[in-house]
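All protein chains of the complex are present and in place, except for one that has been dropped.
Now for subunit A:
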């Protein structure tokens, strides 16, 4: 190699000498440059947050069709699955107030409500959500529950005696009752008959689709969290510390059932064959059609998370709360924790 170059004469030789003399300095310079300016870059880009994260709490779910599930929760997060919970997509929502409830008229139109009196609606299956101005109180505005009924009617209830009604799929809302320092936790309608339950065991009913409301005597002074009727006569309300009230006459007289748990019960539904209520620490209690003989315990001994809603979805259930879960054949599957 160099032997051959030597033959090329003096010029080439001095060129080679220059290169070999400069080479060490170049190598050292390059190393120093690397040391000072090149940093090991981690591959952060590969890390995509899942649609349902560990810290997400979901307070409400809605199941407009057997395979469509909507859930709304903390920091204004709304997720939707179009394949019965196999996969979930996060939907863009305005604002970041916690959403406490969601309800859907159909697979396209839905409403969600939450802290600070936030109401958001969609008419395109959640591709876009828009915030609606609703009547506010000066004191407190947290909305606890929203329900949707045929013809674009909807009801939302919450703090400071808030009872809001819409007749146009959530586009506009009016306040139905005056403010008072007591929160309503749930509202439920069967046709023209409607019931509300709330703090201090308070209950009200309407028989004309919500035009006029009358107070019902309640056997309880602790808060009621949820009410549900399987027809115009038979209903169940549940509340704190495992309280269960049953009525068979459209809500005129309520009797307290024997408590099977001391945990709070947050939601009760009629699933077509029995009453099911869920609450804190993974508790679920059930009873037959007449609302007697309540039994229950934890859905799964491994799961002690609190739940605020249970909804029928196909053959199983969807559960909202500290986590989002599915219950099929009594097997609990928590979404996003595998």
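The rule is simple: contacts are C-beta pairs under 8 Å (C-beta built on N, C-alpha and C of every residue); 3 or more make two chains touch, one makes a residue touch a chain; residues count from 1.
Heads up, the rule we're going with is that contacts and distances are computed from a predicted model.
Asker: Can you work out the missing subunit's protein name as recorded in UniProt? Choose among "Xanthine dehydrogenase", "Molybdopterin oxidoreductase family protein", "Sn-glycerol-3-phosphate import ATP-binding protein UgpC" or "MMPL family transporter".
Answerer: "MMPL family transporter"
Asker: Of A:207, A:281 or A:312, which residue touches the hidden chain?
Answerer: The missing chain is touched by A:281.
Asker: From the listed residues A:81, A:166 or A:266, report the one that touches the chain absent from this view.
Answerer: A:266
Asker: Write down which of A:68, A:111 or A:144 is the residue touching the left-out chain.
Answerer: That would be A:144, which touches the missing chain.
Asker: Would you write out the residues of subunit A that touch the absent chain, in ascending order?
Answerer: Touch set of subunit A with respect to the missing chain: 1-3, 17, 20-21, 23-25, 27-28, 31-32, 34-36, 39-44, 47, 49-50, 53-57, 59, 74-75, 98, 100, 115, 142, 144, 222-223, 225, 240, 264, 266, 280-281, 302, 304, 306, 308, 321-322.
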